[in-house]
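Shown below is the structure under consideration.
Omission of a single protein chain aside, the complex is shown with its protein chains in their original locations.
Chain naming follows the written order as A and B, and within any one chain the residues start at number 1.
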Amino acid sequence: MDFYFSYIVLAEIYVLLGLSTNLLVGIIGIFSVSQAAVFGVGAYIVAAFLMSGTLGFIPAMIVAFICCVILNILLALPSLRVSGDYFVVTSFGIQLLATAVFINWTAGTGGANGLPGIPPPEILGHTVGEAWEFLVLVTVATGLGCLAFGLILRAPFGRLLKAIREDELAVAAAGKNVLRAKVSAAALAGGFAGSAGGLYATFMSFIDPVSFDLDASILLLTMVVVGGARTLAGSIVGPFVLLALPHVLMLIDIPTTIAASMRQLIYGLLLIAFMLFRPQGLVGEKL
Amino acid sequence: MSIYLEAVGLEKSFGGLKAMNDCSFTIDQGRITCLVGPNGAGKTTIFNAITGFLKPDQGHVTFKGESLDGLSPQAIVDKGIARTFQNLRLFAELTTLDNVMIGLGGQVGEEPFGAIYRPFHTARAQAAKKRAALETLEHVGLADKASEYVRNLSYGEQKLLTVARVLATGAELLLLDEPASGLSHGALDGIMTLLRRLQDEGKTLLVVEHNTRVVQRIADDVLFLHQGHLMARGTPAEITSDPKLAEIYFGGVI
Partner (left out) sequence: MLALQLFINGLVTGSALGIVAISFSLVFSTAKIFHVAHAGVYTMAGYLAWSLVRYGVPSPLTLVIVVVLCAGAGALIEWQLYDRLKQRRATDLVILIASIGLLAVMQNSISAIYTPNILQFPLPWASQVVAFGGIRLSWAEILTVAFSLSAYATTMWFANHTNLGKRIRAVASNPFLAEITRLEPRSVYVYVIAIASALVALPGVMVPLDFGLQPYGGLTPLLTATIAMIAGGVGSLHGAYVVAVAIAVMQNLCLLFIPGEWSVGITFFIFVFFMLFRPTGLFSTAR
């Protein structure tokens, strides 16, 4: 039972994280392979507070949320000043830089060895220790995230973002502030990623830079592509499908030495296949 | 009468090409002014300069005494000037109604905070805005196409939609880039009637047009542009009967 709970908890955390990439890449159209970095920042912040005992779980999550909102605004700003192609380099650069910091700043992040022994969350005096308790917590958090995402899509803001993706200049000509819309969407995406990071840190009780590197960002991209861009359904389907994949692979006899490479290879194949044959993903809209 | 819109000494070069060459003109309030001239004369460049899409190398534009220099396109819309595009630039993935609603200002829920924390207020406010947008569509005669996607509209209807979109912004000075080009006879009459009606309602129009018949029928003033410079200004009769201008425009007398 615990195994299934773990799968669902992890999938839900990635749903929350995926909302961030879906918002940036799918809805606004800002290319981003750096959401895993923001995910990591959220995770390290919550871990640091919990391990040093300075803040409880909820306050730590709030701090992580705010920091990641600000971080994402800063990260999105270059994209808003230059055309899409140049931002691609910036996004890769940010992700690689972040990984370098995670690995080398041993004092803050435990370096390549990571941070073990992150305590479980304590909410209103109750410790969330069991797998099913975690399931409740994460389901609530992710549920809120999905609610927010859905409300955005249905509100005038969603329509505005859709129009911006199609034709920014025409939106400006209609008198709307394009920059402010994009920045606020990027900010929200940061919030999603940071919250997911905090949940991840406490659930796994151990984090290291490997979970937040470029491969992780590519996995996120694959989730959005496979699930489908720009829809809530796509954001939910993607992570559940992609996280089931490693378990399916385990049924095939693949030597452990190449297991990680094979997984990444399959993600790559999925990206190519979906872009060629089904750009709208399983339940999304065309990218 | 104070000056409504004034452009003074506008200059703009793209590489070796001078798109605006010491271009100066004024627009009077409440009139329909047509901007004519051969292709490449710089008409769209002027639109871009007035509406903040382009920064002139030299010169400035003032509107009701206020300078428009350095303002962003959205700030200029706030001041009361809105423009259409020659190639329409409608939002293909949105419905007709949504295209108009993009133009409506002051919307609740057009940023994440309102959308997430006040969903019910947003929904109510949206209903009111929707009614306003439908009225605008009725005004241009597209009310029955409100829930259609743009690709299902005829070319003439799409042109009307671009006008609806600028009307939604509430701007008092409308810059229309070739609103009548490519239209069938029936649609042509419809657009001309609409433009005259907008004038009756107090709007000022600056219209780029190639069709001399349209110009003759709706224009109060005509500005003749050539090689980025204002060559002549007068009534439609004066401009269209001037053989020198005809030569520039057509390469011969009309």
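Keep in mind that, in the parts below, contacts are C-beta pairs under 8 Å (C-beta built on N, C-alpha and C of every residue); 3 or more make two chains touch, one makes a residue touch a chain.
Quantities reported herein were computed from a predicted structural model and do not represent experimental measurements.
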Shown chains touched by the chain that is not drawn here:
A
Residue in contact with the excluded chain [from A:45, A:94, A:146 or A:185]
A:94
Since one chain isn't shown, list which residues of chain A touch it in the complete complex.
25, 29, 31, 33, 77-78, 81-82, 84-90, 92-94, 96-97, 100-101, 103-104, 214, 218, 221, 225, 257-258, 261-262, 264-265, 267-272, 275-276, 279, 287
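In the analysis below, only the chains that are shown with their structure count from here on.
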Centre-to-centre distance between chain B and chain A (centres being mean Cα positions), rounded to whole Å:
43
Note: in the complex, chain B contacts chain A through residues 51, 53, 72-74, 77-78, 82-83, 85, 89-94, 98, 101-103, 105, 107-116, 119, 122, 126, 129, 165-166, 168-169
Tell me, which parts of chain A touch chain B in their complex?
148, 151-152, 155-160, 162-163, 166-167, 169-178, 180-181, 184-185, 187-188
